[in-house]
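A single protein chain has been removed from this complex, and every other one stays in its place.
And now, chain A:
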Amino acid sequence: MPRPIDRTSVAGKEFPATDHLQLVVLGAGPAGVAAAVEAARLGLRVMLVDEHPVASALMGIDVPWMFGERMTASVQNQPRMLERIVAARPELEQAFEVGVDVRLGVYVWAAFVTGPTSRALPCRMLALADETQSWLIGFDRLVVAAGARDLAVAFPGWDRPGVMGAQGFAAAIGLYGAFAGRRVVVLGAGVTGLRCVQQAREAGIEVAAVVDVAAAAHEEFATHGVTVHSGCAVRGVEGGAEVEGISIVPVGGGAAVTIACDTIVSALDTVPNVEMFDLLGCAMAFRPEWGGHVPVTDADGRCSVDGIYAAGDCAGIGDAEPRDPALAASSGREAARAAARDAGFAAPAPARTIRTHGGDREARRRHWLQVHAGPAAALTICRCEDVTLRDLLGVRPPRYLSYDDAKFAGRDVRTLAGDGPVNQDQVKRLTRAGMGPCQGRRCREQVQTLLAMQGNQPSGSVPMPSYRAPLRPLPLSVLSAHDESAALRANWTGWFGIAPQWLPHWEKVPENPEYWGGRIFLDAAK
């Protein structure tokens, strides 16, 4: 006898996939390309997916990096950008040669795997999209080589066009060749800032100065002959619609100095891009010496979810080590070998990755926020939702609501903490910090740090807010399931389709128990 199936449920529904890959590699940086090439050489059927060139509309809201509206109009020419990116990543040639299915300009916006709340899925699936449509592919294994994201930290004027992140700056110069500025001030005198200075110098862009609240700067700045203002805070960004300069002031007090520039590169740090791991349900840990939340892996990059591997910067960024593409490539190869062996292919044993640790990166972030956010309750923390520091720490409702201010006088993050550990997702729901179109990219780390600081807790005590699909903001028309199965469409109900639930309460539930679960509205809801 066949199992009874609730036709209005997902049971038995098909989700058409255009392909099924033994291995998908997410991200075509050095780690991802090396992983894809190695896996293809070992005999796996591999797809390598990378989102670049991303739509200029996404760049406009700082997705995936803080581009700060400093990209030239050439980024609107996607075919040209595609050529540019292939040229900027010569190692892709190898991937084409060994038969990797390379997809550039394609977003991986979700992953669906079976788990306690998802058993009916026909197979593990990835959701992909380009600028016009989305589709699904099946996969067995996934190497995530999603790289690093910009760390956003607030200072007066950080929300102005012309303020960008270190990753956005690097991409504007290198990957896209589309940087619209000429003279930059770099914020952050550590390794990230140093890399920005090196990149700027190589591209012939003038570095007016480097600024950091910390008293000590990385020693290598001296070899570049760049002016470093250590122990200084940002007082404000000069200019009208465009950045014309930055005003800085010694942390301990003193005379302000204005430095002329057209772009400010916020380069205090970068953070591992871990959104896909969280979506997949991988165990995560907060490791400030590796840049923040990272997936828990074994020495070969295996995550806690079977068949998921981490490679390159997204697995954790050691602050002390140079950003050597060869190191990233090596971690990609090792993840590919681990994946190949797990899949039953003959492959060399992965060589254990040696990673050096950096200092306490969180202490630097706290110092920055203490200096800038401490005295400025009106400082914007979440740009999408216009949430100030005062709103955030006072758990105030958003501006579009009127509310009784007196009611909130006795309520803040500390009183919330009295009822249990502060949870960033809860604060997000109340204040909307992190709820906007940039999907929290410009505030989630600093909100975590600020909440922990307010409660005198280590930053790791604040649980990581969840990442949600779609991992990139994508239009309805693109996400739309053009390939939806006929059965799914025919059996669609607004809510469960339990017939007596929708009958007026004065009508008795029909006696026939088989009627339970029936679908009275189905025929109408085509």
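Here, contacts are C-beta pairs under 8 Å (C-beta built on N, C-alpha and C of every residue); 3 or more make two chains touch, one makes a residue touch a chain; residues count from 1.
What we mean here is this: contacts and distances are computed from a predicted model.
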Can you pick, from "Carbon monoxide dehydrogenase", "Electron transfer flavoprotein subunit beta", "FAD-binding oxidoreductase" or "Heme exporter protein B", the UniProt protein name of the chain not displayed?
"FAD-binding oxidoreductase"
Where the complex has a chain not shown, which of A:Arg70, A:Arg89, A:Arg103 or A:Arg141 is the residue touching it?
A:Arg141
Using the touch definition from the top, which of A:Gln22, A:Gln167, A:Thr297 or A:Ser330 touches the missing chain?
A:Gln22
Sites on chain A contacted by the missing partner chain, in the whole complex:
3-13, 15, 19-22, 42-45, 110, 112-125, 127, 134, 136, 138-141, 281, 306-307, 340, 342-346, 385, 397-398, 400-404, 407, 411, 419-421, 423, 426, 429-430, 432, 435-437, 439, 466, 468-470, 473-477, 479-482, 484, 488-489, 491-496, 498-506, 508-509, 513-514, 516-517, 521, 523-526
